[in-house]
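Left out: one protein chain. Kept in place: all the others.
Residue numbering begins at 1 within each chain, and the chains themselves are lettered A, B and C in the order written.
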Amino acid sequence: MQTEQWLYIGVFLVLAPLLPAAAILIPRLIAPRKPNKIKQDTYECGMETVGETWIQFRVQYYIFALVFLIFDVELVFLYPWAVAFDVLPMFAVLEGVLFVAILIAGLVYAWRKGALEWR
Amino acid sequence: MSDPVTIIANWLEGLLLGWGLSPLLATIILNAIGILVMAALLLVLDIFLVWVERKVVARFQDRLGPNRLGPYGLIQPIADVIKLLIKEDITPRGADRLVYNLAPILTLATVLLLWAVIPIMPNVVGTDLNVGILYLVAVGAIATLAIIMAGWSSNNKYALLGAFRTVAQMISYEVPMVIALLIPVLLARSMGVSDIVYSQEVWYILVAPAAALIFLISSIAEIGRAPFDLVEAESEIVAGFHIEYTGMKFGLFYAGELLHALTIGALFAALFLGGWSGPGVQAVPVLGVFYLLIKAFFIYWVIMWIKYSLPRIRIDHMLNFNWKFLTPLALVLLLATAIADKALEGSTTVVYILVMLGLNIVLVLGALALARGYASKERQRVGEPKPVARPPQPTVIEQS
Amino acid sequence: MTPVQILFILVAAVTLGAALMVVNARNLVHAALWLIVSFGGVAVFYAMLNAGFLAVAQVVIYIGAIAILMIFAIMMTRNVAGDSSPRFNSSQIIGLVLALALFAGLVWMTLSWSGATTTPMPLDSRADPISQLGSALVSPDGYVLAFELASILLLGALVGALMIAWDRK
Partner (left out) sequence: MIPLSWYLIFAAALFSIGLFAVLARRNAIVILMGIELMLNAVNINLVAFWRYVNPELIAGQVFAVMVFAVAAAEVAVALAIFISIYRRRRSVSADEIDLMKW
């Protein structure tokens, strides 16, 4: 039963990229191909590119990804809790509430610290 | 049984087994046929969506839209596709070829993968995965990755910058979305999308309207449509992460976005609007597809309506809106729903719905009141005269 | 060989190959992308072991969050001149020998253990492992302490990482 479901997902995972890949391959056959230096230049509004492309980024991006990571992990934990809701007593529900409350504490900390501001 | 899909599937399975194939191989071939048919239909629908999008935009902006090729311009999208197919494909110098080509493929493939768990009519669903909702989140994660790959491999500063902005936005809005998805799971006590559809005796939009709203908003941000389309802020970073893509590769990003919007509509319908359910669906299951598409296109229309009515939001406002409004609201909503659901165990359906609806309305109104208070303070702060830098006064030189 | 075994070998080869590419890659972003392939292979194994929840959680957490965090960190710590410096440190031979010795030892132990050839127990088709997992996580005679501690740990990680990475200007 469960194995069959995953078999389907597996077949889908193999097949899903094929159609877009075909869409990319067709132009290879019928589209013109005349590359030249100017055409292949990096597009930067017509200016000559200056310096390295793989520039360094601000730490703000990392902060958002960090907060996201913590939230994501905790929320994934809550899914089994929600599925088992029928068999849980009120006490166990409150356990989950406490879990979310700790999560909210983290959010409040990040907020007060000003880490969620985009500057 | 007037369910053609099941009948055809059974017939095909019998045929394949009759050829002496092993059951495993027969299942795989059957799955593959089903997937290819569905994916092909979706891609055809996708081409059609281009026309829908342009026609609806035109109507919102009091124009006619495509009307030259065929009746109502219906052939226009086909011409678009042919144009994309015969365009020259340019790979920028210094690009990381494999990753560069993989990114658009992944983008469209992830959207197709979402349909694996969406039930399209009673008893017909790609597969009724018992972790369906988390599967949707997981596929979304791969889509995020595809954007990083596109931006990084293009060897272009704007593309990388755009990709990072997009990803910051996508992962930020994924938090309220995951919370909002948790609420139907909690109400249905199952992660299977089919189970959620079946357990909606009353549409969940009545039981959890706030969760539905949060899901819609965060989904719009997730696909990067206006008002959250900073990623392609043409005036700043030209086109965002897909700046270097030409021809069909760009087309795949575009098609992915359109199909994703419709997929969001179908998901919204499945989770909050009862999916394929509607009058007479038990007798004639094929009607389910019809109902699902109507609901999905309605939500798609709402998304377009929002897109063409609202201006683009500034990036700091957008992130503030997510982290300081949507996420706390969603978390509180989750807590309130969980406690109320447990406390209302054994009460009648009417009481249950009324209490849940009231709770949602109170919470949303409270949150809006808080936001309004903050906004008026903020407006005052912005309105105050700022220290102005004066240009140095030119000293008047006396002519003697 | 049954089809399942062939599938196992294929996935294992891809996963281990990707892991080797992580170790060997000169470009850090490539290393991160190979790491993602490797994580994906592990997720397939979870699915093959009938742990569907872990399979999707692996993709959501490792690929969706951890890998993206790593790519962000790579972008932020890229030393412009550092790409040409050697990948391995001076003790790479020792490291290789140690890793190979560990692998040989583990394989030897596995093969000499009589329980290693067991086949899987039949699953109770009525039991729902996700619901079981959910109630085990919050029931007092289950793992509620670990559950709440995990939450505290993540809170601590959030606070600590913000303290370290966030520079107040």
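Following the convention adopted for this analysis, a residue touches a chain if its C-beta (ideal position, glycine included) is under 8 Å from a C-beta of that chain, and two chains touch if they have at least 3 such contacts.
The structure displayed is predicted, hence computed values, not measured ones.
Shown chains touched by the missing chain in the whole complex: A, C. Summarising the interface, chain A meets the missing chain with residues 59, 62, 66, 69-70, 73, 76-77.
Against the chain not shown here, chain C presents residues 2, 4-5, 8, 12, 15-16, 19-20, 22-23, 25, 28, 31-32, 35, 38-39, 42, 45-46, 48-51, 53-54, 57-58, 61-62, 65-66, 69-70, 73-74, 76-77, 79, 82, 85-89, 91-92, 94-96, 98-100, 102-103, 106-107, 110-111, 113, 115-121, 123-124, 127, 129, 132-133, 136-137, 142-143, 146, 150, 153-154, 156-158, 160-162, 164-165, 167.
FYI, only the chains that are shown with their structure count from here on.
With chains as nodes and touching pairs as edges, the resulting graph is complete, every pair of chains being joined. Of all chains shown, the one whose average CA position lies nearest the global CA mean is A. For chain B, the set of residues that touch two or more other chains comprises 129-131, 134-135, 152, 164, 167, 171, 174, 191.
For chain A, residues that reach two or more other chains under the stated contact definition are 2, 5-6, 9, 54, 57, 61, 65, 67-68, 72, 76, 79, 82-86, 88, 96, 103, 110. Looking at the complex, you find that chain C touches chain B at residues 3, 29, 33, 36, 52-53, 55-57, 59-60, 63-65, 67-68, 71-72, 75, 128, 130.
Contact residues on chain C toward chain A in their complex (touch as defined above): 44, 47-48, 50, 52-53, 55, 57, 60-61, 64-66, 68-69, 72-73, 75-76, 78, 80, 123, 125, 128, 130-135, 137-140, 144, 147-148, 150-152, 154-155, 157-159, 161-162, 165-168.
Contact residues on chain B toward chain A in their complex (touch as defined above): 27-28, 31-32, 35-36, 39-40, 43, 84-94, 101, 104-110, 112-113, 116, 126-131, 133-135, 152, 154-158, 160, 164, 167-168, 171-172, 174-175, 178-179, 182, 185-186, 189-191, 238, 243-244, 247-249, 251-252, 315-316, 319-320, 323-324, 327-328, 331, 334-335, 338-339, 341-343.
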